[in-house]
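Quick one: structure below, then a few questions.
Note that one protein chain is taken out, while the other chains of the complex remain in position.
== chain A ==
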C-alpha cells in the first residue's frame, strides 16, 4: 500500500510498540506524546488530522478487500466438504455392488433420476473448463488437500484482518487524542487572556 502522504514518518522515538507492517499493510505508529508527535511530523493540528484521516480511509479500503476474500473462502469451504461427502458415499457403495440411485437437478426445478453404477473413478471439476478423472482415493486426497489449503488461507486472512483492525483502532485513538490535545491547548490559551482582562 503506497503511502501518498508527503511526510515519511521514520519512527524513532516510539517505544517497542508493535510491528511496523504485515503483508503489505503498514502499521500505525503509536503516539506516546501528542506534542512530540506533532513536532516530529512538523505539521499543525489540522494537517496532522487530515493525514490521519487519510490513513484511516486507506485502511478501510484494505479492510473491504480482505472481507470480500474472506467471504469467498467461507463459501468455498462448505462446497469442498460436500464434494468429499459425495466421494465418500460412492466409495462406501462400491463394496455392496448395488447402484446408487439419485435425483439430480437437470434445470431449475426439474429433476431426473440417475442410477450410478459401481465405479472406481470419479471426475473432478478443476476450474478453467477442465475436468479430470481420478480414482476415488486420489479424488479424496485431492479434495482433502484443497480443503486444508482453503482453511489455512482463511486462518491467515483472519489474522490479517485482526492486525488491520488494530491499526484502525490505533489511528482512531490517535485522531481523538490530537483533537483533544488541540481543544486543551485552545482552552489554555484563552483562560490567561480572560484573567488578564
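Things to note:
Keep in mind that, in the parts below, a residue touches a chain if its C-beta (ideal position, glycine included) is under 8 Å from a C-beta of that chain, and two chains touch if they have at least 3 such contacts; residues count from 1.
As a working rule, contacts and distances are computed from a predicted model.
Of the names listed as "Prefoldin subunit 4", "AP complex subunit sigma", "Integrator complex subunit 9" or "TAF1A polymerase", the one that matches the UniProt record for the absent chain is "Prefoldin subunit 4".
From the options A:68, A:102 or A:123, the residue with contact to the unseen chain in the full assembly is A:102. Among A:23, A:60 or A:82, only A:82 touches the chain left out of the display.
Residue-level contact of chain A with the missing chain is found at 15, 17, 30, 32-33, 82-83, 85-86, 89, 100-105, 111, 114, 162, 165-166, 169-170, 172-173, 176-177, 179-184, 186-187.
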